[in-house]
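The next block holds one structure in the form of structure tokens; read it before the comments.
One protein chain is absent from this view; the other protein chains keep their places.
We just call them A, B and C in the order they show up, numbering each chain from 1.
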Amino acid sequence: MRIPCPYCGERDAHEFAYLGDATLTRPDPAAAEAEQAFHDYVYLRDNPAGAHEEWWYHANGCRQWLRVARDTRTHAIAAATAARVSGEPA
Amino acid sequence: MRYSFLSLLANGLSGQSRWTPAWRDAAPKPAYDVIIVGGGGHGLATAYYLAKVHGIRNVAVLEKGVIGSGNAGRNTTIIRSNYLLPGNEPFYEWSMKLWEGLEQELNYNAMVSQRGILNLFHSDAQRDAYARRGNAMRLAGVDSALLDKARVKAMYPFLDFDNARFPIQGGLLQARAGTARHDAVVWGYARAADRLGVDIVQNCEVTGFLREGEAIVGVETTRGPVRAGKVAVAVAGSSSRVAGMAGLRLPIESHVLQAFVSEGLKPMVDGVITFGAGHFYISQSDKGGLVFGGDIDGYNSYAQRGNLPVIEDVCEGGMALMPRIGRLRLLRHWGGIMDMSMDGSPIIDRTPVPGLFLNAGWCYGGFKATPASGWCFAHLLAKGEPHETAGAFRLDRFRTGHLIDEKGVGAQPNLH
Amino acid sequence: MSAPNRNRLTSGGLIDRAKPLGFSFDGTSYQGYEGDTLASALLANGVRLVGRSFKYHRPRGIVAAGAEEPNALVELRSGARREPNSRATVTELYDGLEATSQNRWPSLAVDALSLNRFLQPFLGAGFYYKTFMWPAAFWEKVYEPIIRRAAGLGRAADEADPDHYEKATAFCDVLVIGAGPAGLMAALTAARSGARVILADEDFLPGGGLNAEAGDVGRKPAPAFAAEVVAELMSLPNVRVMTRTSVFGVYDGGTYGALERVSDHLPEPVPFQPRQRLWRIVARRAVLAAGATERPIVFGGNDRPGVMLAGAVGTYVQRHAALPGHKIALFANNDGAWRAMLAAHTAGAPVETIIDVRAEVAADLAQAARAEGIRVLTGAQVIATAGKTLTGLTVATASGTERIAADTLAVSGGWSPALHLTCHHGGKPRWDEGLAAFVPGACPPGLSVAGAAKGIFGLGACLKDGAAVGAEAAQALGFSVPALDVPEVADAPFALTPFWHVEGSKGAAFVDLQNDVTAKDIGIAHKEGFRSVELLKRYTTLGMATDQGRTSNVTGLAIMASLTGASIPETGTTIFRPPYTPVSMGALAGHHRAKDFRPVRLTPTHEWARAQGAVFIETGAWLRAQYFPRTGEKDWLETVSREVTAVRASVGLIDVSTFGKIDLQGADVGAFLDRVYINGFAALAVGKARYGVMLREDGMVMDDGTTARLAPEHYVMTTTTANAAKVFQHLEFCLQVLWPELDVALSSVSEQWAQIALAGPRARDVLARVADGDVSNAALPFMGAIEGSVMGGVKARLFRLSFSGELGYEIAVPARFGAALAQALMQAGEEFGITPYGIEALGVMRIEKGHVSGNELSGQTTAGDLGFGRMASTKKDYIGRTLAARPGLTDPDRPAFVGFKPVDPSRRLRAGAHFLKLGAAPTMANDQGYMTSVAYSPHLRHWIGLGLIKRGPERLGERVRAYDPVRGEEIEVEICAPGFIDPEGVRLRG
Partner (left out) sequence: MADHSSHDPLAGIPFDRVPPSGDYGAGGAAGVSVATTDTPFIALVVARNGFAASVAGRLGRAFGVEVSDRASAAIGAASTVVGTGPGRFLVLSKIEPDLAGTLRALLGNEAAITEQDDAFVTFDLAGDKVPDLLAKGALIDLDPRVFLPGHAATTVIAHSGVTLWRVHESGWRLLVARSLEASFTRFLVASGAEFGLRLENGTAGRG
């Protein structure tokens, strides 16, 4: 599998570390029901057979966390974008 | 037909003409007491024990393809009960006990072969961790032995003891562990369940659930609706998809695990060996093929195939451990879809949806669990409460924090 | 030596008669020529019996001329280079080649297990599932060992493989797989467009079918045409021609696996060359031009040596000038086989009879055969064979049966496209009624198929199709493709009548020759309900042998289909898994074996430590000094105790450079640290360090370490050695994903700084002599962190930290000065008897002091379990805080961190022992926890331990059993506080 790193170019997936679902948002720890929200965030997954947004870390490259759109049935990668856009103040 | 020397003899003399189907190719009836979704080892074992132990025989196993065509037919055939945590160990030992009498019970030779599993360690810390595990096994009444380097060498003199990057210091042995012929397990359970009246329905894919209010009262299938008192799901890599039809999100990701077999060879590896300094484990089948594997590829996948980095990683581990295998050849590799749970341990539980029961999250350890998984799932379905050895496999443990994390890597399925 | 090459034609073929090569088979010497395979050389020498079958140990001969060979598997070479299961048909002959038949005892000619044939009626498909169950204990003891010994094929070498292997990666625009007619044209077309092309072919001689083709191509003999194209390709700078290279798998992202047999055609690799090289070929497009595989017709006695595939007979005659026999018959259902046999006859092979199942055959073929004096039997079937190796056939015709003398029977049931690679992404082949063959279905992205591999069976059509598909591939990538002048070859029409199995023929009729699966076995599977292709394969082992059923899958399906009355595609499709042909484990490992299995990391003081006599130990990727034995010390324990005592009494040093070191700069570092550590850091003063604990989001402890604030916006964090990469990745995730708004820049400085810990009551005295500035208690108090210099101007960071419980410092200097610093400290400490110590002594001292380490940071422990509960801030959020509050993680019954000492001080403690209450039965329910770490304390003169036990801190003074049955030990221990030495911390603050 080759991941099109926006900085490094296309690279073999073995240079990356995988973290999974990138559609999840860390809940507000101060909110009511925070424990429930954190449970869902940490443990529950849609786990789709098909289009999947997921985190890959280019550990042996530019050290960016990338949001990769990949099909879990075919492994085809539609896009990879940086979690934090370089040079842009967030 | 009961299998025996006599049946073989009679058929041999009659030109193999008298054999009858091992199980009926059933068509779905309109309704059952229990529907089991998934005709793998776990589903078929559940059906068998429902019928045999609990007398519930109005049962259907619905399989979208042919039975045993998922992970039951796609694993490295290892059986063992060398677990650490109290949530796991008694369950896997119960499974081991069931394996030990399985063939006579089913009248089917599943080639259960207790030639031992040896987990090698390469550092003091690893030794201590294995000692902890071996002692936990003893506390559960399970056999375990901590071998030093000399005893490992006596068992497997061809391992790399002299030039290894991570020298072998010893190993944890479970002598009762071993392998079983994976397909035969499926066929044995299918045949035995069929004889007790269970309908095994192949080429029947579940496409949705029938509901009355909140409760699930049956399934929609490619062969029409089928009603049931209880619906039990045992679909391994498809767990999230099937649960999704009932509106449930699970603490599960589907990952690909590759497995490998070499060309056939005269006997060279007697038991199962696992490498402690890399991702590699190996055994040898009765046909002579070396059966081996390593880590999962590490990303969500439903593709049933993996990639070269893991293949190379496994073979590097193999060569590091057994440098005599350099000229042996990898014959085939394939991938299975693992339902990787968030703590690496399984789920056998009712779900928040009335009428729906779940057997899932086996990660890459489902095969060895087959008999106990079936036994305990059947128990839950029949009695409405968990079997004593499966009491920890609750779906709500992630909420309560009663995790069963053997590896201590947390909620990251690709690391389990 | 027997008469050399008695079955060799005197002229023709692509062998070099000027280059004879000696070889041996089962100890007998023979001679072949350059250009031979082992199989062609054996045939040329009249050797027909080459192996024994898997299950019944029946005598077997050479069947095919390529990778599809099911029978002719031999052990090649000997000793550490023994290569079992090598196909004679693809083994290139070299001088001195040594081959041995396998799976037989005592000899190939007389094999004891061939007695299995008498049991054959009882050993049908699945027989073992139905028996060997009584008595239960006999399986492992009696039945299974017999089965295992009888099964298997060749023997692995007994020693480590002495050869080298490599891996390499290549990139191209167009990868062409197969250098036959279609592949050559595809490669040439793409190459002339300027695309980067790789042409890979498994053979040592590119050309594929052209090398066995009797006719002309482009007014030249076909092999000459092939050679000319190959020469042009090799001359182009944008083309890489890889012979002896099998593309075995299609992986994601256009990555193809290939195996190059660099040295297998040599007695042993030339110096510095690998035996084989694994290639990862990354191709933007690929063209599969792997040709097709002939399949046999199944009939009784079809496994006798002498029964071969017709195309193979043609190949041996045309390419190798080797005669498989002197009385050749053909049994076929198609015109192509006739033409191959007529051409062979013209080349000098004595073809005497043609038997065709079809009642009608093309008049021109029949005429041509008769003109050559070949007897033609149409509407005829072979129903039996005779001879140990083939001597005769029984043929049934409309007019009855007759016996025909023949030593070779060429068989052809048609052709199956070699579409294996198209299946590697799950694509299912499609049944083509007209061809009676599976043709490629959906292909992996970027892969297209050309020529016979997609069911185009004429040479002229293959050439054209190859050019077209090659052009298409290059055009798709934006290359402009000049028109290629493809030579015209007139193709005869494809004519085949599907025919699979001679029913009612006599004797066992083998479908899968290698796994001994017969037509009757398929009948058993049918009767027992194993009818779908997946079940059929698994139950009978059809197609599961080393040839992956190349010659048997379709036939097996067809026989099952005829039994069920369904069509072949309804019965199933043949799916192929990688690798296309078996790949050696050595090649897949490459350089990474033995000591080079994984890179080793060495500390900056490695050579210095070696000079000090260190014994090294693997800790993760690192090699670290374990201890420094001195002469006269009787064991490691004495050494380690001496080192510990020396530190506690005076001073010692150890390299701790392996810790992860992370530099954090920015306005928000303090706020960031507050979010990743359970305790507060924002208020940490400049010039101070603080111990911190970080959790995973699920509430378990991830790592610990100290972080120092060097300047208002500049911090340095240390991590444990084991977790350095994991923590860095975690921090990057927090910054890039969770809180991108924070102004924090992370840099790893792990490799930049050597770090040496100096510990013991004399540590300050030693440091003062090395440091350039003031290191007094006032200038550098406990937990102080300052930047300065040592050794007269070497930049340094000085941290006053203690892991040992003694007055301690960690001194960081640029890595190139690490060893010099160690030497300087040794010199400065000489008068105090300064002692280098290793990680064993480090471990002893941290256990004496009661610090947690890797054994406690197991990923299964909470901050509360480890006694850090009170460190956790309640005033801020941090990673893991919310889920750490779950009941399962706050249960007061959880095992918690305490110390242990033996009640009988002479007893040794063991890590991994479990705790039981006194008198409690050893059951899992009574399990109280376990010992995490132990050490012999020279200070206390007895063993001490750390561990986790239920409600530990409430039970100080209680005695429990430490239960360690795996080492046969069980002792009584007392629970104590985890600090065994200076619990008040007087020494380290001194």
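FYI, a residue touches a chain if its C-beta (ideal position, glycine included) is under 8 Å from a C-beta of that chain, and two chains touch if they have at least 3 such contacts.
The structure presented is a predicted model; accordingly, all values stated were derived computationally and were not measured.
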{"item": "Neighbouring shown chains of the undisplayed chain, as defined at the top", "value": "A, C"}
{"item": "Contact residue for the chain not shown (choose from C:Y143, C:Y580 or C:F616)", "value": "C:F616"}
{"item": "Listed residues C:D16, C:E570, C:E607 or C:D774, member touching the removed chain", "value": "C:E607"}
{"item": "Among C:E75, C:D356 or C:D663, the residue in touch with the chain that has been omitted", "value": "C:D663"}
{"item": "Missing-chain contacts mapped onto chain A", "value": "7-9, 11-12, 14-15, 60-64, 82, 86-90"}
{"item": "Contacts of chain C with the absent chain, listed as residue ranges", "value": "164, 166-171, 196, 271-274, 280, 282, 590-592, 595-596, 598-608, 616, 622-623, 663, 665-666, 740-741, 743, 745-747, 749-754, 795, 814-819"}
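Convention: only the chains that are shown with their structure count from here on.
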{"item": "Computed distance of Cα centres, chain B from chain A, in Å", "value": "30"}
{"item": "Separation of chain B from chain C, taking each centre as the mean of its C-alpha atoms, in whole Å", "value": "23"}
{"item": "Chain A and chain C, separation of their C-alpha mean positions in angstrom", "value": "28"}
{"item": "Where chain A touches two or more other chains, by residue", "value": "1, 12-13, 19, 39, 42, 74-75"}
{"item": "Shared interface positions of chain B, touching two or more other chains", "value": "303, 307, 399, 411"}
{"item": "Chain C-touching residues of chain A, taken from the complex the two chains share", "value": "1-2, 10, 12-13, 17, 19, 26-27, 29-30, 34-35, 38-39, 41-42, 55, 57, 59, 63-65, 74-77, 82-84, 90"}
{"item": "Complex contacts: residues of chain B adjacent to chain A", "value": "240-241, 244, 249-254, 298-303, 307, 309, 342, 398-399, 411-414"}
{"item": "Residue ranges of chain C touching chain A (in the complex, touch as defined)", "value": "251-255, 282, 425, 445, 697-698, 725, 729, 732-733, 735-738, 740-741, 877, 881-883, 885-886"}
